[in-house]
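Reading through the structure tokens given below for one structure.
Missing here is one protein chain; the remaining ones are kept as they sit in the complex.
And then chain A:
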Amino acid sequence: MIKAILVFNNHGKPRLLRFYQHYTEEQQQQIVRETFHLVSRRDDDVCSFLEGGTLIGGSDYKLIYRHYATLYFVFCVDSSESELGILDLIQVFVETLDRCFENVCELDLIFHVDKVQYILAEIVMGGMVLETNMNDICSRFLEQDKLEKSEAGLSAAPAKAAAALKNIDLPSLPKDLKLPDLPKLPSFR
């Protein structure tokens, strides 16, 4: 079972938090800080699994994470999950984001908190893996998007302006989340 999903950037700023067990605001932020502290000091070539921090349940839980450009994706899971399976699930999540947002970057996560949450909801539900098929996830998301547009009707107009604004405001920010060909791919024998 997945206990929590944390996405934060290289400075520890949370970009997406999803807890499948209730924690207060204060506890959530502490968990993020603790996890960031544990994960960020690890080199990129060490292994992707480590024991959870004390706040999240200690050694009964594992942190499984991947580091993409500016973002860390951390899943906190118990022993009933396959480590490599979760690692792949992170990849599925990121690839799906990439498809839905066209070259996803950290900014997309910031400006579309809600949409990112919806995509995640198609993959993980109540701490359990719901769907792993990217085509399915994307098509469900697109369906929702269509619904949104048909419902939005007139109010879609100001939204266009917002898009323009986003681009004007933040031109210098790089598209920083490049999709992962992980460094140093070993040729598998």
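Just so it is clear, contacts are C-beta pairs under 8 Å (C-beta built on N, C-alpha and C of every residue); 3 or more make two chains touch, one makes a residue touch a chain; residues count from 1.
Throughout what follows, contacts and distances are computed from a predicted model.
Asker: Leaving aside the chains you can see, what is the UniProt protein name of the one that's missing? Options: "Gibberellin receptor GID1C-like", "Trafficking protein particle complex subunit 6B", "AP-2 complex subunit alpha" or "Mitochondrial outer membrane import complex protein METAXIN".
Answerer: Protein name of the absent chain (UniProt record): "AP-2 complex subunit alpha".
Asker: By the contact definition given up top, give the residues of chain A that touch the hidden chain.
Answerer: On the chain A side, contact with the omitted chain comes from 1, 14-18, 20, 22, 24-26, 29, 42-43, 45-51, 58-60, 79-80, 82-85, 87-89, 91-92, 99-102, 110-115, 117-118, 121, 125-136, 138, 140-145, 147-149, 151-152, 155-156, 158-163, 165-166, 169-170, 181-182, 185-189.
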